[in-house]
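To start, the structure itself, in structure tokens.
Removed: one protein chain of the complex. Kept in place: all other protein chains.
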Amino acid sequence: MDRKIRVLVAKPGLDGHDRGAKVVARAMRDAGMEVIYTGLRQTPEQIVQAAVQEDVDVLAMSILSGAHNHLFPRVMELLADKGASDVLVVGGGVIPEDDIPFLESKGIAAVFGPGTPTSATIEFIKANVKRR
Amino acid sequence: MPAKALPSALEAAASILRGDERALARLITGLEDGDPAAAGTLRALRGGSAAVGQLTAQVVGVTGPPGSGKSTLVDKLISAYRAKGLRVGVLAVDPSSPFSGGAILGDRIRMQRAEAGPGGGLDPGVFIRSLASRGRLGGLSRATAQSARALEAAGYGVVIVETVGIGQSEIDIARLADTVVLVSMPGSGDDIQVIKAGVMEIGDVFVVNKADREGSDRVVREIRAMLETGATLRQDLALRQGGAAELQPVLKTVAETGEGLPELVLALDARWAKLNASGELASRRARGAAAEARSLLAERALAELALLEPGLEEGLAMEIVRGEREVAEAAEILFSAIRK
Partner (left out) sequence: MGDTDKLRASVEAWRAGVDKSLAKHPERKASFETGSDAPVERLYTPLDLEGEGYAEAIGLPGEFPYTRGVQATMYRGRLWTMRQYAGFGTAEESNERYKYLLAQGQTGLSIAFDLPTQIGYDSDHPLSAGEVGKVGVAVDSLVDMEVLFAGIPLDKVSTSMTINAPAAVLLAMYVAVAEKQGVSPSALEGTIQNDILKEYIARGTYIFPPAPSMRLITDVFAYCARSVPNWNTISISGYHIREAGSTASQEVAFTLADGIAYVDAAVKAGLDVDDFAPRLSFFFNAHNDLFEEAAKFRAARRMWAHIMRERFGAVNPKSWMLRFHTQTAGSTLTAQQPDNNVVRVTLQALAAALGGTQSLHTNSRDEALALPTEASVRIALRTQQIIAYESGVAETPDPLAGSYYVESLTDRVEKEALAYLARIDELGGAVRAIEEGYVQREIQDAAYAYQKKIESGERVVVGLNKFQVPEGRPTGLLKVDPSVGERQAAALRALRLRRDGARVAAALRGVDAAARGDANMMPPILEAVRAYATLGEICDAMRAVFGEYRPGSTF
């Protein structure tokens, strides 16, 4: 069986800074993953619907607007509603360290701050993705 | 005699029929991965649907050059069919990277809808799935046709398959779709994006998108001219069979604004009605299924060969190169190796 890691790269919130998300998406592709890129201004509802329909192993969200404490937990809630809590969820962008424990308590597996090499994100995913 | 469905397959099929998106998504993943359990689920699902006469989705293939506006058109088609009360399933296929085997699948961007469905949440009547072509050079993944059938069986009345028109994919799309929409657009500058010759045959409906741009009328004329040439060649045959060769519709659209979309939907409806009334639908699908089975057979045979006699193929190839053997002979040897 030919199992590929499928990742949804999403930008919740209103900020339009997608350089990081796009660089990470390319790096994931070059690491052999299948990346579904959904672009800017995704609502938590849209993100979760896409994660379910695309049956992804990983949901990677990037946000630079500061709305992470509002939007990330909402995504986690909706994933749980859909019985999709087994999706590995990671976050990135400009997220102050002080907020990370809170986000982790909501089920975000890891938060990658500015300057994280893409290889670190990819290794984390490969090590932590839940094989089904 | 067909194998009996496993209880787990029946369960999964029942969940999908109850509208469980996650179960459907899982099934497609299983089909992509070549999971035998998924094959069982698909059988159970289609069996269940066939029993209640639900295997009746119109499968529309949308293909054309990169950036011609396929996803935007699909987005508008989704809205049009939703307005008719049909549930819509979409498969958006993008090529895998030949280097890493990975892929970036970006068609969904254009098709996502923000507007709420009847329940207040997102519209549950639309299911969009992005697929990577996975190794089949330029072609569709093996799972594409199976996934289309899964969507049909899950109750999506229209199944739209978007593929980039490169390499092998046109042939594949013609096999799996009831209707193929070939999208083109006015080119930029001198290089006019006319559909490659040889691909014309698979088009059932021709769309010249981005008609808001200069040069769309010329593209329409060029396509018509090519179709007429083709038709003249076929005319004799058609006359002998007692009919005239009908020209495929060539339509202009501006997918961005929805202009020309009602006409496109009408053309698709007309084609669908005709396929059903003439009985051509069943024969076309049978042809497609046979072709699909043949390529699976070929794939299977090659896999078997690699398993049974590793290195045999390569050895024969070298003998051919050295002039010690002819190709036909080598094929004969391979064939008997499999038959053993």
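Per-chain numbering from 1; labels A and B assigned in written order.
Here is the rule we go by: a contact is a pair of C-beta atoms (placed from the backbone, for glycine too) under 8 Å apart; a residue touches a chain by one contact, two chains touch by 3 or more.
Quantities reported herein were computed from a predicted structural model and do not represent experimental measurements.
Touching the omitted chain from chain B are residues 67, 71-72, 104, 106-107, 109-110, 188-189, 256-257. Residues of chain A in contact with the chain left out of this view: 13-19, 22-23, 25-27, 37, 39-41, 43, 65-67, 69-71, 94, 96-98, 113-115, 117-119.
We adopt the following convention: only the chains that are shown with their structure count from here on.
Residues of chain A touching chain B in their complex: 1-4, 6, 25-26, 28-39, 42-43, 45-46, 49-50, 52-55, 82-84.
Residues of chain B touching chain A in their complex: 21-22, 25-26, 28-29, 32-35, 96-97, 99-106, 108-109, 112, 114, 121-122, 127-130, 132, 134.
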